[in-house]
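Only one protein chain is missing from this complex, and each of the others stays in its spot.
Up next, subunit A:
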Amino acid sequence: MLVFDQVNYHYRREHPIIQDVSFEVQEGEFVAIVGGNGSGKSTLAKLINGLLLPRKGQVRLNQLNTLQHVDLKKIREQVGLVFQNPEDQFITTTVLDEVVFGLENLRIPREEMMPRVEGALQAVRMEDYLDAMPHQLSGGEKQRVAIAAILAMRPSILVFDEATSMLDPQERKDILEVMRTLHQSGLTIIHITHHMDEILSADRVLLLSNGSIRFDGTPSALFNSVSLTDQLVPPFAVRLHQTLGLDVPLGSDWKETITNLWSMH
């Protein structure tokens, strides 16, 4: 379980970035985090694995505390971070080396490495690209290699920090599919995004505004919350529900909802 307990963070004292943020994420949950540019989302991601440390309050992961220096290594093994530009993370010349690199740092024995590498690349459907050069892949493929490199280290939480924002629509779909599969296999997923359609796959959404949590609940409840309409642009599925006055739960596939309603009448 991940716990944010009254967390505060600032770079300069007069500009607080994160203010008194408290929440818990249970093991196996899929949580989306949304909020405007500058609302503190990326800072929050970096607080999760101790890249940044709280000025006040605590971030705990399964009894480990990011403020305890001895815990940091274990926390970073458990939390995988996927960024917007996967290229920033690449340091080797083949996909295979890229995935192996993290394992070497963890001093994983040789014989254990290959099964882990293959498993990780299979999970993101990149197993046929072992010898490819990371820099020559498409944006979506690069992002999948970055995910595989992290998966091979067997984290318990994956944090995606706007990992889909530079991708084209098809690549975005592919990455979202990978996220859903990983979630089903039991991983905890934290997905920071500007794409409102992507949060419909999440169990729960946190809305961050000026460094504080303005909302914590299900995606449908978020878009039904009238007091937040000035903060949000609802995704197409929600706009469709509103335009047609649909009084049915928001499904993950609006086409199915429309087809079902049509055929029932």
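Just so it is clear, a residue touches a chain if its C-beta (ideal position, glycine included) is under 8 Å from a C-beta of that chain, and two chains touch if they have at least 3 such contacts; residues count from 1.
Just so we're on the same page, contacts and distances are computed from a predicted model.
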Unshown chain, UniProt name, "Glutamate/aspartate import permease protein GltK", "cysteine desulfurase", "Quinol oxidase subunit 1" or "ATP-binding cassette domain-containing protein"? "ATP-binding cassette domain-containing protein"
Check each of A:L61, A:M126, A:M196 or A:L250 against the chain that is not shown and name the one that touches it. A:M196
Need a quick check: the contact residues on subunit A for the chain that isn't drawn. 35-39, 84, 138-139, 162, 165-171, 194, 196, 231-233, 236, 239-240, 243-248, 254-255, 258-259, 261-265
